[in-house]
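Take a look at chain A:
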Amino acid sequence: MLKIDNLHASVEGQDILNGLSLSVKPGEVHAIMGPNGSGKSTLGHVLAGRPGYTVTAGTVEFLGQDLLALDTEERARLGLFLAFQYPVEIPGVSNMEFMKAAVDAMRTQRGEEPLDAVSFMKLARETSKAVDLDPGFLKRGVNEGFSGGEKKRNELMQMMLLQPRLAIMDETDSGLDIDALQVVARGVNAMRSAQRSFVLVTHYQRLLNYIEPDHVHVLAGGRIARSGDKSLALELEAKGYAWLENEVA
Partner candidate 1 sequence: MSQAHIDSAIKKEYSAGFISAIESDTLPPGLDENVIRFISARKNEPQWLLDWRLEAYRGWLEMSEPTWAHVHYPPIDLQAISYYSSPKSIEDGPKSLEEVDPELLATYEKLGIPLHEQEMLAGVAVDAVFDSVSVATTFRAKLAEAGVIFCPISEAVREYPELVRKHLGTVVPRKDNYYAALNSAVFSDGSFVYIPRGVRCPMELSTYFRINEAKTGQFERTLIVADEGSHVSYLEGCTAPMRDENQLHAAVVELVALDGAQIKYSTVQNWYPGDAEGKGGIYNFVTKRGMAHRDAKISWTQVETGSAITWKYPSCILRGDNSVGEFYSVALTNNYQQADTGTKMIHLGKNTRSTIISKGISAGHSSNAYRGLVRMNPKADGARNYTQCDSLLIGDRCAAHTFPYIESRNPSAVIEHEATTSKVSDDQLYLCQQRGLDAEKAVSMIVNGFCKEVFKELPMEFAVEAGKLLEVSLEGSVG
Partner candidate 2 sequence: MFEFMQQSLDSAAQRAPAWLQDWLRDGRDRWEASTMPTRKTENWKYTSVQALREHFAPAAAGARLLRESDIDLPQLVGSRQVFINGHHSARLSDSELPDGVSLVRFGEASTAQAAHIRQYLGSAAGEAGTLFTALNDASLAEGVFVEIAAGHRVAQPLHLVWLTTNQGEAFSVNQRLLVLCGSDSSCAVVEQFAGVRDANKAFTNGVSELLLARGATLEHYRLHQEEGSDLHVGGVYARLAEQSTFNSFHLGLGSELKRIDVVVEHCGQGAHSEVNGVYLPRGSEHIDYHTCIEHRVPDCTSSETFRGIIADEARAVFNGRIHIHRDAQKTRAELSNKNLLTSTRAEVNTKPELEIYADDVQCAHGATVAQLNENALHYLRTRGVSRTEAQSMLSFGFINEVIDTVRNAALRDYLRAMLARRFARDPALTRPTA
């Protein structure tokens, strides 16, 4: 599915990723944890192709293709989804219009006909209900005036509509109350399949109580400092990141 090899990346001239390697197989759920500034969010943005994030060395292979050679939208159409930590507000562009354009682009990529407006609207309504988001949100500007939790649920709804092969959840749990967290977990768990993989970027172990990861990695200094199973997350929770940083140092 995803094979990252010795990835180095910088933002505004500052090196953030320093030789990160990671391999994700179909159906796996990986959790990436780490202290603030360890490069967790950068990884997601580099994979999604955010302008200003420069890859200085390394390779990323996604579904057999050289991911880094693709444009942002080509990566998305190939099945890479990034749930933003801070979803962008786009006043004037309705959520519905936005998601229709995105779903149509996906379907065209797969050689399918675009959905007619009525079918899409039905699908969108159902999906919004599945993430506990009032369908009224579909008519509003993208994330415009949404609360933190509503934005996260909107991200989840987009993921469900786009049916990606690999979803990177960038601190989707941050700022969520326990109810919203469960909605997110339910959504992700419902989407887990042998063909779909997840990378959960998170600061806290809490999310992993609800979404059980196959692998847990700890990021420090821009590379993976340690990998393990879910017990690693519990160990981190108990000992804090300082323990690990000392060990790495």
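Criterion applied: all candidates are chains of the complex that A comes from, given by their letters.
Things worth noting here:
The rule we apply is simple: contacts are C-beta pairs under 8 Å (C-beta built on N, C-alpha and C of every residue); 3 or more make two chains touch, one makes a residue touch a chain; residues count from 1.
Nothing here was measured: the structure is a model prediction, and the numbers come from that model.
Which member of 1 or 2 touches chain A in this complex comes down to candidate 2. Across the complex, chain A meets candidate 2 through its residues 48-51, 71-73, 75-77, 81-82, 84, 87-93, 97-99, 101-102, 105-106, 109, 141-142, 158, 162.
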